[in-house]
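A short worksheet on the structure shown next.
Removed: one protein chain of the complex. Kept in place: all other protein chains.
Now for chain A:
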């Protein structure tokens, strides 16, 4: 289940094992049979750490989701609540505890806070008069969750909003804590680079924490050579663009949560055995796990979608050929060998079938339209039914903006989309993109867009527009001149001849646009940031470099030609396309650097904008 975590440059399975060990220790503290009551949100992240079997080994017999009222009957000694520290959850737990029938089933209560215990929550339990019923209250520190062989995520959805809109830096504190844990396992990271206010902050906290723990230096040879901390608001542009890698598009269209995607079942039903077919057609979405444990997926996930078809057909030929070998297997030995390979071949076949289906689904949607107009009994004019080129039009406009075409004028496509009542998030993504690419919009233009949006989608969205302005995604142009063209040219953010099939530059992930964040990473590795001082000054927040002293004898002696390992931490979220670009850099023959990626949350433009909306559920469709 977790082997894929150890294939990478850095064995992230160590981190997972550490987390599992801690979980076992906690479970063993509560002796006897147990039932776990889950805060449903946590089952996703926990799934990345442990399976039910681990819990079972430690006498977990039942599991429930947290709900009000009475707890279900279960003949166990212990009831353990696994919850986030949130006040409303405390109220539900209190309800559970109070309505427990003490005569019939004397069960012990335990509480595990994830990722931190909270004094305020405990206070709430006390007010409800149930704190004393808990035998054991503990915390399970789950800061950085190993997501894949080269990827760590805090799975903290609100981090960007908290840091940049509400100025709540708690998630930065957890980031620093997580990085300290990482250093305890993988050694002190000698060099820290950073760009942005939050990056500065995290670095300061890390240095401070290190001073505080000065006595307990880890005697581990450093695995990471350097750490790069990047603020999301240094590069607001990239997440707004539509990702064009396979994994990125799956995320754009269906959304990937905790490594899983839910897909419409129709395309997959044929895969069921014929005996079962027709019994009941599946109506539930098909849920699939997506990570590098699946060989084929690891191969195609980071390709530009235009290259996926070719890769799949190549794979199909290989698998067909492998199955054909059964005819040539003559001797018992050969047959035996063929049979022994069958399970692997079958897994490869079903993997191929799945991804062929997914690629078809995506192809259909990108060809037809990315976003569907819904009509749930609301008054919507029927302007757009057959806009088959919507996806392309959307891409064209994005690319116009990114290349700096007419970013200071009313964009007719945006106008049309508003007139058609396309989903508000789509509009906001585009308007924000225009603003970012123009270093702010002229007041008149900004007012025009705002009026159109409020009139079409409802005045209450002025709250959301205000949020976007506060985070800098949308802003009026101030006196200063538009510096985006300079940034674009200096960092080569637009490549005319991006090769999607056999890429030679990171710009392939957006079919021409090279993500700014990744360019900064690339330049840092070679030739260094000194070469782009001017541009760095145009981007928000300070840039800096810090060195951490290593204990004597732990200085790494690099072999000739050995790559450096850099941990890139995206504060406020990272997209799959950016990850793909970093993986591409890791694999470059003369790259010289391999990257491990960490982030507060995996995001895309839609989930990102949504996190900044006030009452997204109340949005007009």
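By definition in this document, a residue touches a chain if its C-beta (ideal position, glycine included) is under 8 Å from a C-beta of that chain, and two chains touch if they have at least 3 such contacts; residues count from 1.
In the analysis below, contacts and distances are computed from a predicted model.
> One chain is missing here; what is its name in UniProt, given the choices "TMEM9 domain family, member B", "Spermatogenesis-defective protein 39 homolog", "Agamous-like mads-box protein agl80" or "Regulator of G-protein signaling 9"?
Missing chain, UniProt protein name: "Spermatogenesis-defective protein 39 homolog".
> Please identify which residue in A:79, A:154 or A:199 touches the non-displayed chain.
The missing chain is touched by A:154.
> Quick one: say which of A:5, A:19, A:80 or A:114 touches the chain that got left out.
A:114
> Out of A:72, A:528 or A:592, point to the residue that touches the absent chain in the complete complex.
From the options A:72, A:528 or A:592, the contact with the absent chain belongs to A:72.
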